[in-house]
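The complex is shown incomplete by one protein chain, all other protein chains being positioned as in the whole.
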Amino acid sequence: MAVKKEDKYPAARRYQVADIQVSREATAVKPNVVVNLVKKAKHPVLVTGGQLLKDPKLVEFAVKFHEKGIPIIATGGSSKPLIEKGVKPQSAVFPLHYVTQFMLDEEWQGFDGKGSYDVVLYLGFLPYYLSRMLSALKHFSKITTISLDEFYQPHAKFSFTNLTANKEMHYQMLEEVVNNL
Amino acid sequence: MAVKKEDKYPAARRYQVADIQVSREATAVKPNVVVNLVKKAKHPVLVTGGQLLKDPKLVEFAVKFHEKGIPIIATGGSSKPLIEKGVKPQSAVFPLHYVTQFMLDEEWQGFDGKGSYDVVLYLGFLPYYLSRMLSALKHFSKITTISLDEFYQPHAKFSFTNLTANKEMHYQMLEEVVNNL
Amino acid sequence: MAFELKKGLFAIDEMRNVSIKIGKVVEEEEEWTEPMGPTPKPGILELRKWDHKLLERFEPFYAPMSDYCNLCTMGPCDLSMNKRGACGIDLKTAKARLVTIACCIGAAAHTAHARHLLDHLIEDYGEDLPIDLGGDINVEAPNIRTIIGIKPRTLGDLREALDWAEKEIVKVLHATHIGNEESFIDYESKAMHVGMADHIGMEVADIAQIVAYNLPKAEQDTPLVDTGFGIVDKSKPVIVVVGHNVMYSRPVVEYLEEQGRIDDFEIAGLCCTAHDMTRVSSKTKIFGPISYQLRVIRSGLPDVLISDEQCIRADLLEACKAVGIPLIATSDAAIRGLPDVSDWPVDKIVDALVSGKLPGVFLSDPEKVGQVAPLVAEAVFKKHGGERKYRFFETDEDLWGEINKCTQCMSCVFTCPHNLRIDQGMAHAQKTKDLSKLGYLEEQCLACGKCEQACPKNIKIINVIMASNFEKLYNKSGKTRVGRGPIQDTEVRNVGQPIVMGQIPGIIAAVGCINFPDEMQSIREILEEFLKRRYIVVTSGCHAMDIGMLKDEEGQTLFEKYPGIFDAGGLVNTGSCVSNSHISGVAMKVASIFAMRPLRGNYAEIADYILNRVGAVGFSWGPYSHKAASIATGFNRLGVPVVVGPHGAKYRRAYIGRYYKPEKWWAYDIKTRKKMNIEPAPDSLLVAVETKEEAIVQLARLALRPNDTSQGRQIKLTHYLELSQKYLGTLPDDWPLYVRSEADLPLKMKDQLLQILESDYGWKIDWDKKKILEGPIRPFDAGFNPTLVEEVYEKYAGEKPPQ
Partner (left out) sequence: MAFELKKGLFAIDEMRNVSIKIGKVVEEEEEWTEPMGPTPKPGILELRKWDHKLLERFEPFYAPMSDYCNLCTMGPCDLSMNKRGACGIDLKTAKARLVTIACCIGAAAHTAHARHLLDHLIEDYGEDLPIDLGGDINVEAPNIRTIIGIKPRTLGDLREALDWAEKEIVKVLHATHIGNEESFIDYESKAMHVGMADHIGMEVADIAQIVAYNLPKAEQDTPLVDTGFGIVDKSKPVIVVVGHNVMYSRPVVEYLEEQGRIDDFEIAGLCCTAHDMTRVSSKTKIFGPISYQLRVIRSGLPDVLISDEQCIRADLLEACKAVGIPLIATSDAAIRGLPDVSDWPVDKIVDALVSGKLPGVFLSDPEKVGQVAPLVAEAVFKKHGGERKYRFFETDEDLWGEINKCTQCMSCVFTCPHNLRIDQGMAHAQKTKDLSKLGYLEEQCLACGKCEQACPKNIKIINVIMASNFEKLYNKSGKTRVGRGPIQDTEVRNVGQPIVMGQIPGIIAAVGCINFPDEMQSIREILEEFLKRRYIVVTSGCHAMDIGMLKDEEGQTLFEKYPGIFDAGGLVNTGSCVSNSHISGVAMKVASIFAMRPLRGNYAEIADYILNRVGAVGFSWGPYSHKAASIATGFNRLGVPVVVGPHGAKYRRAYIGRYYKPEKWWAYDIKTRKKMNIEPAPDSLLVAVETKEEAIVQLARLALRPNDTSQGRQIKLTHYLELSQKYLGTLPDDWPLYVRSEADLPLKMKDQLLQILESDYGWKIDWDKKKILEGPIRPFDAGFNPTLVEEVYEKYAGEKPPQ
């Protein structure tokens, strides 16, 4: 079910009241924007994080992304449930910190050797940890970063709004993204 | 002439792109809001700054405030042109830094001995200098601060929007305030 | 026979008016024959080349917290997207500068601590007090030997090391002034420089207190002491010490022992002072780390609180006042605005505190602290007769009253460092009257108190959380092995070869603070994985006390299950923060005692040795302080990689290599006289991981070293691959990088792995002999003798290194 009622759409409340010392805040986006960004991307990738170990629903969505042809970089141990569900991630051993460092290198050809990733989706991270990585990419790269987590991420280029009060809406939005890819 | 056309009303662009590390930004207000705030105040005061020495129009407006019964604390040498126009400021010798320190003291009775000021208007300041004073009052006092300068002041409680591109509109807005007091 | 010339004018024999000028006369009973290396007392320049080597490979990574710089009045400046500010600095360099400042603060903390302590001890014990760390220690001060180039024999000798550290900290701090460095690489080099100085500060502090206070001297079987929230006998007056410098509170033990009354009191500590109190007397106990400060104070357990310095809550006085606990602040680093009563008579101080005339005092005289604290504790205890004022909530109604105020506005969630779902806990309790969801938060809560600051309803959230887990919290108790100080030379002799050759798969040094991403139990789970696999695990500070309060299903802590020996499967607690110097020290001692590399003024060679040969990995699961930052940076310069928990990303800077750039991974081989490509082992010096699963795999991974023997590599790879399969569900992506020959492959998986190498990576395999013919970055050579340092190459090869 798609998110429709404008008036119910929560405000983009950042994950941490103090993490707002930013010149440019993420645009809070709805699922269809994410879909369009991914569709237009040359080399998109989904990076999954350790919170997949705590929320099987997130694993399900990641699997669906994979089924839609979005490659996955699994971090934080998220490879384990994904592999159990038949996903073969492009990488499993490198923490997000490494992955981000690699992405900051314009010459890096990606784990698949197909050139740098241009649109990077994030799912299932500790918000404060992801925030720092998004900050690095914001300042020092041209990559389009999109956070799909329940906490709005101010340093991303695009982010789901804050959905912490409504887990169902978060799942619905993820559903809407994967369904429309 | 009152400011009317909503679409021409400029965005509240803060005086300094980097002075935005704030938890609460000033509400950008139109003249009528200022008028209401002042009318409801128990002990309002206008503080004038050194930029009155460079812009005689500001002096004129300050005189009008005075004529409407708003007492004036003159800083930065602004007392001189005001006195020349017949205004007797409550204080002339104390820089804004002192005045702000006094205002931070809840026991201070004001220069007129009538108790602490509850609504303070600011006119004619170097924006970066005023910004720091507003920041002190924001964090450490309950005073309602209102900036009437052409640069939007993020640390004020209320501020005129950014009017730097349109001096006339600034004057009109000041006019509207003093006319309706 | 010795006589002493004091400061001033003096004459020899009849020769009046002779003036004598003397540099420094060292009492050299036995000459130190080790020749001086190239860099004794290095300045910023001497080791810069080494730093640049490291930084070229382990490239700095910056994750700004703020886009702005506010450090001078030309600002504030918007540096976003790496723009330059008014002074010309760009964002990366600005962040490197901040990191350098943080490291200066961290290094200054330990160095000033050491200075206070040393000045005090020299006054009390004389500068000639010999440095005797027990019969098993000949290499008494590896950091001082390696960095300063001296062999300290007495307390007085330590001053020379501190003088150097102070000078260098001030120099590096200078460089952070506006308009100095314009290269982030050079800031990083400076951060490494003060990080190294930090290890000097720590070593001086710990050596000084060990010899003066007679703390355990490298004993393996130090006692086990009670640890955790539920340790104290509430029927006795409770004296609580908090901080990181035991010199101020040690006299409490001394005084009570003299009086024969030590058993009439409970003495328990928070943070490192707790560790060091147990080293002074194993009758003292450990409450816990900084996250236990508000827990302990708000519980009302203490009858008096003694604070010293570092990592003490900055609302301590207010917190103590709220529950009527008298506070004695002792260190000039944290006077807390209190009146200085140091020259008051003891009874006047006691009266002021007991009567409540003063909520707290500043008392800088340790001897007086020793007398005042017990007197106050006893008087306060008598007043309340064991019925302490406050226990989170006086009644259940009070607790529920607070819970029912919650509107789930989530202000707390969005200010909590861990984004803990307090709203859900409150809602669940409101709906079901079940406190378990709130209680579970207690296991993760830092008790930082920010939630209470943010709550629009002023709910005492910390107290709600603590009260909701009341039973478990009060029953939390375990055992910590008392900090032993340094590692024995004999232990190093025994394990040197297996460490360097790789048969001991690694040393995991778990140190640092408590900003864990998860329940506290996670630290136990991670470390036990390595203890079982017979890594050496070393710990100190907050990590050590956390381990001491975490029990397994059988009710045992790791300290009870694993011996305190520095050997495979041993769990060594070196002690407090400053005891971290023994961890850097032991890496140096491996180079010195096992490999006979000279330490004296020879830092780059030793660091190069450690980087290439000693599979030590630092691990800080919950780092938050500047001290942790500078300690880690000091380890990094020494060639020791450090894995930090996810909050560690907020240090803003990491050192992460790019394995896929072959040109970055090379060494001179002294044996073959060639410059060779090598495997990226380790491939980062500082990295933040997100989960415990990830932490475990990375620790195993980063213990690989180029110089591993086949057997060693095989063992290390076995663990790495097993752990990856266990926690990541797959072999790690990069394992082939570390295979030099078939002998490196884990035995049980050999065929399978050879298959993969052939099919997935195109390696050529001789299946008859099960040999690898083609594929590896480099072939294995038992004589491989790697170095990155031209001077070291030249020294051992006798010629200039190849291009």
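We just call them A, B and C in the order they show up, numbering each chain from 1.
Here is the rule we use: contacts are C-beta pairs under 8 Å (C-beta built on N, C-alpha and C of every residue); 3 or more make two chains touch, one makes a residue touch a chain.
Just so we're clear, the structure is a prediction, and the values are computed from it rather than from any experiment.
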{"item": "Contacting the left-out chain in the complete assembly, out of B:41, B:126 or B:181", "value": "B:126"}
{"item": "Identified contact with the non-displayed chain, of C:54, C:175 or C:301", "value": "C:175"}
{"item": "Touch with the omitted chain, as defined above, among C:221, C:263 or C:340", "value": "C:340"}
{"item": "Missing-chain contacts mapped onto chain B", "value": "13-19, 21-24, 49-50, 53, 74-77, 79-84, 91-98, 100-102, 104-105, 108-109, 111, 125-129, 132-133, 135-136, 138-140, 151, 164-165"}
{"item": "Residues belonging to chain C that touch the chain removed from view", "value": "1-10, 12, 15, 17-29, 43-45, 48-49, 65-66, 68, 70-78, 83-90, 93, 101-102, 104-106, 108-109, 111-113, 115-116, 163, 165-167, 169-171, 173-183, 185-186, 290, 309-317, 319, 332-338, 340, 364, 415, 417, 446, 448-450, 453-454, 515, 623-627, 647-651"}
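The working rule: only the chains that are shown with their structure count from here on.
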{"item": "Computed distance of Cα centres, chain B from chain A, in Å", "value": "45"}
{"item": "Whole-Å gap separating chain A and chain C, where each centre is the average of the chain's CA atoms", "value": "34"}
{"item": "Euclidean distance of C-alpha centroids - chain B vs chain C, Å", "value": "52"}
{"item": "Numbers and ranges of chain A residues touching at least 2 other chains", "value": "17-18, 21, 23"}
{"item": "Touching two or more other chains - residue numbers and ranges from chain C", "value": "66-68, 78"}
